[in-house]
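Removed from the display is one protein chain of the complex; every other protein chain stays in position.
Chain nomenclature is as follows: A and B, assigned in order of appearance, with residue numbering initiated at 1 for each chain independently.
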Amino acid sequence: MVVLKAESLTIATQEDVVRVRQTTRAWAAEIGFSLVNQTKLVTAASELARNTMLYGGGGTVLLESINDSIRAGLRMTFEDEGPGIADIETALTDGYTTGGGLGLGLSGSKRLVDEFNIWSEPGRGTRITILRWR
Amino acid sequence: MERIPILRLRDCLLVTIQVDMHDQLALTLQDDLTELIVRHQARGVLIDISALEIVDSFIGRMLSNIAAMARILDAVTVVVGMRPAVAITLVELGLEMPGVRTALNVDAGMRLIERALEEERQAGHGRSKG
Partner (left out) sequence: MTESSLTRIPELLRQQQQALLTDWLDRQMSSSTLRPDLIREQDLREQSRRFLSLLAEAVAHGLGDHIQGDGYRAVSEFLGELSRSRANQGFSPTETATFVFSFKETLFNHLRDAWQNDGEGLADDIWRASTLIDRLGLHTVEVYQKGREAIIQRQQQEMMELSTPVVELWGGIVALPLIGTLDSARTQVVMENLLERIVESNASIAIIDITGVPTVDTLVAQHLLKTVAAARLMGAECIISGIRPQIAQTIVHLGVDLNEVLTKATLASAFQIALKRLGGAILTPDSQRN
């Protein structure tokens, strides 16, 4: 797998979440995603960026335009040094929430992408990587 | 402070969301709408989202909340103009917004509000007119 382009963005405020959405949209369009797939990816990015801001106390996202010789794709890694998630399995079920939301942020964005990886350790932080092929 | 403008047309409130809203802006819109429903005794709320390129769970929840709050304040809410790609994504996300009425465009949305209010009148519910 080859990384063709990479960029890191800070996620600290609500405006940053908007910026993550817009950057994701521009990258997805450049890679050549269909409109529906662009929308799915931007929506997933919005959910995860908001989680990073709200529950992780802010963090970063790394966007990577990748290529594995037959397909092009976009990989995004959301990272924070917040309180972390104690029970990942429960956090991934529909309707589970600690923030008063609908509890669709994690489980929903998982359905919008091709690959979803989560690492978290209480007290150390959370790292979520998503990938969608064109 | 940044705000989404709300228009008043007879006993209806009209909102066209044209910017990529950050979360606080969405919450402000929710506050403003409930405030204005009461102040103008509005019977209908029409929210045009045809310019929105995405609706995530936060915006989706805001739309559901507005519809629910409006219902308590005796007004009908219709969300119009959702794009196909947005609709497909929302369904995949698991957000089907069951309590929200929808229409293809502003015109159809206004007719839906009129019909809903007419049905209420015939059933003898809701405020009497005038």
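We adopt the following convention: a residue touches a chain if its C-beta (ideal position, glycine included) is under 8 Å from a C-beta of that chain, and two chains touch if they have at least 3 such contacts.
Predicted, not measured: the structure shown is a model, and the values here were computed from it.
Checked against the hidden chain, the listed residues B:32, B:92 or B:114 yield one contact partner: B:92. Residue-wise, the contact with the chain that is not shown comes from B:82, picked out of B:25, B:45, B:62 or B:82. Looking at subunit B, the residues touching the absent chain are 79-84, 86-88, 90-92, 96-97, 102-105, 108-109.
Going forward, only the chains that are shown with their structure count from here on.
Of all residues in subunit A, those touching subunit B in their complex are 14-15, 17-18, 21-22, 25, 35-36, 38-40, 42-43, 46-47, 50, 94, 101-102, 104-105, 107-109, 111-112.
Listing the residues of subunit B that touch subunit A in their complex gives 20-24, 53-58, 60-61, 84-86, 88-89, 92-95.
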